[in-house]
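Removed: one protein chain of the complex. Kept in place: all other protein chains.
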Amino acid sequence: MSTVEAKPHKVAHHFDSAEQEVAASKLGIWLFLCTEILMFGGLFVGYAIYKRMYPEIFLQGSTFLDWKLGALNTVVLLVSSLTMALSIYYAQKGQSSKSTSCLWLTLLCGFIFMGVKYIEYSHKLHLGLAPGAFFSYTETATLQGLPLYFSFYYCMTGLHGSHVLAGMVLIFWLIIRSHKKHFGPSYYTPLECVGLFWHLVDLIWIYLFPLLYLVE
Amino acid sequence: MSSNHHIVPFNVYIKVLSALLVLTVFTVLVAQMDFGVFNVLIAMGIATIKATLVLLFFMHLKYDNKLFPVIFLAGVFFLVVIFLFCEFDIMTRIPESSVL
Amino acid sequence: MSVNYLNEKKGLTSWLFTLDHKRIGILYMITVFTFFLVGGVFALLMRLELFGAGETFIPASVYNQFMTFHGAIMVFMVIIPGIPAFLGNFFLPLQIGAKDVAFPRVNLLSWYCLIVGSIVALCSLFFNGVDTGWTFYTPYSIRTDNGTLWVVLGAFIMGFSSILTGLNFIVTVHTLRAKGMGFFQLPLFVWSLYSTAIIQVLATPVLAITLLLLSAERIMGIGIFDPKLGGDPVLFQHFFWFYSHPAVYIMILPAMGVISELITTFSRKTIFGYKAIAFSSVGIAAVSFFVWGHHMFVSGQSEWVGVLFSFLTMLVGVPTAIKVFNWVATMYQGSIKFDTPMLYANGFLFLFVIGGVTGIMLATLAFDVHVHDTYFVVAHFHYVMVGGTLMAITGGLYYWLPKMFGRMYNEFWGRISFFLIFVGFNVTFFPQFILGFMGMPRRYHDYVPAYEPLNQLSTFGSWMIGLGFVVVFFVVLQALFKGEKASSNPWGAVTLEWQTDSPPPHENFHKTPVVGKNPYEYS
Partner (left out) sequence: MLYLLINSAEAAWLPVAATDLAKEVDQLIYFLLEISVLASILVIGGFVYFSIRFRRKSEADKPPAITHHYLLEFLWSFIPFVIFMFVFGWGWLVYDKMRDHPKNALEIHVYGQMWNWDFVYKNGRKSSRVLTVPVDKPVKLIMSSRDVIHSFFIPSFRIKQDVLPGSYTALSFTARKKGKFPVFCAEFCGAGHSSMLATVHVMGLREWEEWLVKDPYKGMSISQIGESVFQKSCTACHTATQEKRIGPGLAGLFGAKREFEKGGSLVVDENYIRESILNPSARVVKGYGNMMTPFAGLLQEEEMTGLIEYIKSLKIEQKDK
């Protein structure tokens, strides 16, 4: 990381042109997003089925969640989506230091999100609101099937959280490359691909928030 | 090179974010009220509007290769398929009553 | 020998870190055949145990582990990666005139996913093994020994291997076709791989989440599939088969592609109904997502869903029938030469027809109720998976061996291997249809004495298959080290891979080909 000189991107040997390379990368990342949707989707389908089977359990479960924290995290992720998109915008314009700052902001949002998540998790685990077999909450009377709600809560937010973490690692990698001036108007494919992934993580949270925190 | 790619204007991004934030406030407000069976539908409707905004502008679907929305929707489609079949199964199972 | 992908670089690391799709294809070949050997030994041991009623030489708990390992290895580590990741990796870029697949690094990563996944799965041996069958039905898989967790996680990781391969193929077909090659100039093997890739990308993630939930079930007792905590075990079966039924088309579609290539080449005649075969591949891939419930006719799912799934399953039969008829029609008025690959192609047709008609039988509701989970089902899917896919892999191996290694195999012993495998296969599995009618359930370590004669016959057959594959192994070894040099196009085939050297150079073609005609024009 000693030199901060712009390094022009070299098209991989098996592509004829840069356009072909970009097209391939974007098609690849969209297919990957599709697999992500189906993977999360399995959980959503399970959620929908059990919510219809046991509506009372899900209603009672959601009262244990603090919608304010959920809303805060929603805002954080939305803002991070903006900064991610702006980072690409500045790269397209050739303003690479602004692009890098936007990436830093995105990473910061990721940290805030995980911090809030940590507060929520530790509070619940402290109360004994753990998934499935580890459920030990006894302070107030609860429905018999309540652990099932928390199984879904932890599986869905856990899988989502792990994706946020993965996204943060990728963004950190982008920051390093951005400092080395790898990106510019002619080449910003990694920014775009990681960006798409990050937006998808945001997209999933857009659904998770009302489903888990606001069910009536 | 890829400089011929469409650059979304700066203020479009800001408008989209504002819309998303407004919708977030809206969904929280709506959740305080009771619309009976429509509760879930409204919540999911708002979420879908938000998701569409993210897809179209942040994820550039509006300006990009038309194959990408097809891929994305294919994923959603098969989710709907697995959901419908499973629900159809569970709802049409005939419960056997115990007689002992 | 001139410079080619085999001798261009030397040393183990040049193989382990290679980004060349051809070398990765060879890595897959070695992996798949190694696992095939292991899975095959388990199969032989199982058949040996079933030689007589009562406990022959291993107790039920060990037998169940053999059964599970045989199933899991053959499904996840042999047939699913078999044709796409081995033959597909090698020949897809060659057939479309590309220098490589779109993402060579991802391609290598997918191989490592397979390796890491299988190592994780094998770790289960240190935790009392696994005895759930490859289907991991809950709640049994939640209750039984801890080895299950490792196999489930291993299968999860191997799923990524499959997803990444599929993703890579779709992008490659879309972006890297040679100039002048439209979608309807693609060879049919490519069409079949493309259809397979769609299934891999769309279905495998659902398996991934199912297996993740099953792991969570074992670690934390989340209860989503456990009736004790309010979960529904039948829902697990829905989720599982949503992947695993399309998965059988991941196994058979590429085999159909190989057969299309073999039949047209050895009949020296253009394929009959190119578009019908191409579209039926995509059609099968699409419909395959709507039929998974036919594994569950007696599982406790509702009658209406059963009827719906039975109907949809019948629909898959139509494009499959179209393919078979088109292959037969291709042979009409051809100039047919029975080299070993063509023998395998004909063997495929023979066995696949039987596998196909029994498939229609099984899709018929009332019929299925009697033979469901009996040896009839075992025989049916072996006719399709072994008779279909393995015949195609072996046939494809003989067909492309000259291209891959620049050497010819021994024709006489090639044919011997075919006859051993073909006859042995029928001796092994045909009696199992009858056992199914008699009512012998599958996954039985022991059976009532009335089933003994047919089981013994079946065991004899298994030895013949085993011997047949030993012959294949030696034929391949002999070809690799002592085989005659192969010309660039020993069969007179017309697809692009035969227009470059045998073996091909690092970037496949000395001059990037330009395509101006349909893929199977013999003139």
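Side notes on the structure shown:
Should a chain be cited, it is by its letter among A, B and C, assigned in written order, with residues numbered from 1 in that chain.
The rule is short, and it goes like this: contacts are C-beta pairs under 8 Å (C-beta built on N, C-alpha and C of every residue); 3 or more make two chains touch, one makes a residue touch a chain.
Predicted, not measured: the structure shown is a model, and the values here were computed from it.
Although one chain is not drawn, the whole complex shows that of C:122, C:178, C:286 or C:329 it is C:329 that touches it.
Of the candidate positions C:122, C:361, C:467 or C:515, contact with the hidden chain is made by C:361. The chain that is not drawn here is touched, among residues C:267, C:462 or C:495, by C:267.
Across the interface with the omitted chain, chain C contributes residues 59-61, 64, 128, 131-133, 135, 137, 139-140, 143-145, 227-228, 232-234, 267-270, 272-276, 297-300, 303, 306-307, 310-311, 314-315, 317-318, 321-322, 324-329, 331-338, 346, 349-350, 353-354, 357-358, 360-361, 363-370, 372-374, 434, 437-439, 441-448, 450, 453-454, 456-457, 460, 521-522.
The definition used in the following text is that only the chains that are shown with their structure count from here on.
Taking each chain's centre as the mean of its C-alpha atoms, chain A lies 15 Å from chain B. Within chain B, contacts with two or more other chains are made by residues 67, 74-75, 78, 82, 86, 90. Contact with two or more other chains is made by residues 23, 27, 31, 34-35, 37-38, 41-42, 49, 53 of chain A. Chain A contributes residues 12-15, 20, 23-24, 27-28, 31-32, 34-43, 46, 49-50, 53-54, 57, 130-134, 145, 147-148, 151-152, 154-155, 159 to its touches with chain C in the complex.
By the touch criterion stated above, chain C contacts chain B in their complex at residues 174, 202, 206, 232, 234-235, 238-239, 242, 289-290, 293, 300-305, 308.
Taken in their complex, chain A has these residues touching chain B: 18-19, 22-23, 26-27, 30-31, 33-35, 37-38, 41-42, 44-45, 48-49, 52-53, 67, 71, 74-75, 78-79, 81-82, 84-86, 89, 92-93, 185-189, 192, 195-196, 199-200, 202-203, 206-207, 209-211, 214-216.
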